[in-house]
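As you look at this complex, bear in mind that one protein chain is not there, while each of the others sits in place.
To keep things simple, chains are lettered A and B as they appear, and every chain counts its residues starting from 1.
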Amino acid sequence: MHRLYSSVNSVLNPASPYAAHIGHLFWITFWISMAILLAVSAFVIFNLIRFRDRGQEGLPPQTHGNTLVEVTWTAIPLAILVVLFVLTMQTMAAVSPPRHPAGDPVNVDVIAHQWWWEFRYPGSHVVTANELHIPAGTSIELKLTSKDVIHDFWVPELGRKMDAIPGHPNTMVIEADKPGVYLGTCAEYCGAGHAWMRIRVVAQTEADYHSWLTAQAQPHPAPRTAAEANGKALFVGLTCSSCHNISGSGAPAGQVVGPDLTHLADRQSLASGALPNTPKDLRAWIADPTSIKPGAHMPNLHLTSSQLDALVAYLEEQP
Amino acid sequence: MTTANSAAGAARGPNVNRHKVGMLFFISSEIFFFLTLLSSYAYLSGAFGNLPRESLAVPRTFVFSLFLFSSSLTVWLAERAFHRGRHGTFRLWMLATIALGLVFLTGQGIEYHELITSGITLNYDVFSSAFFTLTGFHGLHVITGLIMLSSLTGLSFAGKLGPKNESALATIAYYWHFVDAVWVAVFSVAYLIFV
Partner (left out) sequence: MTQESISAIEGSTAPHEHPFPPLTRGWGWLSWLSTTDHKKIGVMYMVTSLFFFGVGGIEALLMRIQLAAPNARVLTPQEYDNIFTMHGTTMIFLVVMPIFIGLANYLVPLMVGARDVAFPRLNALGFWVFLLGGIVIYLAGFTGSLANAGWFSYAPLSEFSYSSRPGIDYWIVGLIETGVGTIAAAVNLLATIVRYRAPGMTWRRMPLFVWMMMITSLIILYALTPLNAGLIMLLGDRVLHMHFFRANVSGGSAILWQHIFWFFGHPEVYIMALPAFGIMSEVVPVFSRKPIFGYTFVAGSGIAIGLLSFMVWVHHMFAIGLTTAVNGAFSAASMLIAVPTGVKIFNWSTTMFRGRLRLDAPLLFAAAMIIQFVIGGITGVMFAAVPIDWQLTDSYFVVAHMHYVLFGGSMFGLWAGIYYWFPKITGRMMSERLGRWHFWLAVIGFNMTFFVQHILGLLGMSRRVYTYPNLPDYGTLNLISTIGAFILGIAVLMFLWNLVWSFRHGEKAGDNPWDAWTLEWATTSPPPEHNFEKLPPVRSARPLFDLNHPDLAEVTPSPTTEGTA
């Protein structure tokens, strides 16, 4: 049971003032509920034992009811619920975006797709996917929307979840107390790939965050080896670039269909959390995406072994 | 065990005819069907733009609505004649009701025709989807009512409708008044409020 408090991903292991507020409300509600559950269960079990038929004569007293008792057990729960309601409204306010934010909050545009997350940093034109970097200790405002069906952004340790709905933009706040990696997932059924639409939030110190942002704003490293050059040519020449963007690859930026792959090497996972980010896993993914993530929209291009090697080399290039 | 005159005060439910009770419950349920269509219409109206104002014929539809509203009066008069045993008069008022209902439907048909020929088909956009669905289901209910009214009138002509069928007439009349009342709501929402 103690794992609930220490486990990654746990609602009750808050790493955020927002998650802490909600956790607090949860515990209050939990203990009140436990008291009620214990009282009712004890009463029922007591009755079953104490008043079981032992073959006595006659009928028990045929009591029909008691109005005072009825009023009491209506009024007391009502009073408890009023208190709970007040706490609810207070907590709602505490975890919602402030109406008049102090200073300039960091904000990120989150666009949900089947089945990956697009993150755009408006100030710096950085575009990335599935792994959200944020500075620790600051409130981050996420503007959520969806390109297709309804999805939901949920990183339990950092705060509430919220739906990303086409045609209905939403705003929510998260914050990480400390640097670290926080895991989350899409939490609204969105089709075959729903289970593998995971979220990874990397909270960093201010300094680290700014270096990351600066590095991300640079184009993807230019090829240095023959394989990498080959990979870049394939990326542009085959249909890859019609869905994916790599800044600096020379391919014209088209519609956003698949994740932005600029600086792919920096990410910890692939395919929205389905695979760790290693060359071997990347190769397996490109070779046959739907064998790893059934239903994925990325087609199998039936590439040859050397084509795969070249692409992997280019994509995983470090600056 | 009980005999005929059982406990003092045999108070049970109101001595209403089961057909009337059944129809009233059914109508109350259908009200919620239309409430859903009406509130959806209102909810989506923000995306209608100027289309309702530009494409709906409000005054003309109002005139056709008057035909439907007066058919409630004629069906009431038919019922009254029936209760008085004046079956010839009854049949006349029933035919009038049916005719008025048909005129109303013709008006709906004209409206639909104009919309469709001007390109606003069933699935043209949000407005057309909502409009045709809302008025279309009302129209279907009108047609159902007309079928029932015609059946009763036909039975009467064949000499098979008598005082014992009073409840059948009453329930169908309830239904007809309901269809009328729904049109008040539909007309108000689609032609007056969100136009």
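The definition used in the following text is that contacts are C-beta pairs under 8 Å (C-beta built on N, C-alpha and C of every residue); 3 or more make two chains touch, one makes a residue touch a chain.
Owing to the predicted nature of the structure, the values given are computational and were not obtained by experimental measurement.
S.K.: Missing chain touches which shown chains?
M.R.: Contacts of the unshown chain, counting the full complex: A, B.
S.K.: For a quick check of understanding: of A:Asp109, A:Asp148, A:Asp177 or A:Asp266, which residue touches the chain that isn't displayed?
M.R.: Reading the full complex, the residue touching the unseen chain is A:Asp148.
S.K.: Thinking of the whole complex, not just what is shown, which of B:Ser129, B:Ser150 or B:Asn165 touches the missing chain?
M.R.: Per the contact definition at the top, the residue touching the missing chain is B:Ser129.
S.K.: Per the definition of touch given earlier, which of A:His168, A:His210, A:Arg224 or A:Lys280 contacts the omitted chain?
M.R.: Answering carefully, the residue with contact to the hidden chain is A:His168.
S.K.: Give me the subunit B residues in contact with the hidden chain, please.
M.R.: 1-16, 18, 21-22, 25-26, 28-30, 32-33, 35-37, 40, 43-44, 47, 122-123, 125-126, 128-130, 133, 137
S.K.: State which residues belonging to subunit A touch the missing partner chain.
M.R.: Residue positions of subunit A that touch the missing chain: 3-4, 7-12, 19, 21-22, 25-26, 29-30, 33, 36-37, 40-41, 43-45, 47-48, 51-53, 56, 59-66, 69-70, 73-74, 77-78, 81, 84-85, 87-89, 91-93, 95-96, 114, 144, 146-150, 152, 154, 156, 160-163, 165-168, 170-171, 183-195, 198, 273, 294-295.
Throughout what follows, only the chains that are shown with their structure count from here on.
S.K.: Just give me the whole-number Å value for how far the CA centre of subunit A lies from that of subunit B.
M.R.: Centre-to-centre distance between subunit A and subunit B: 51 Å.
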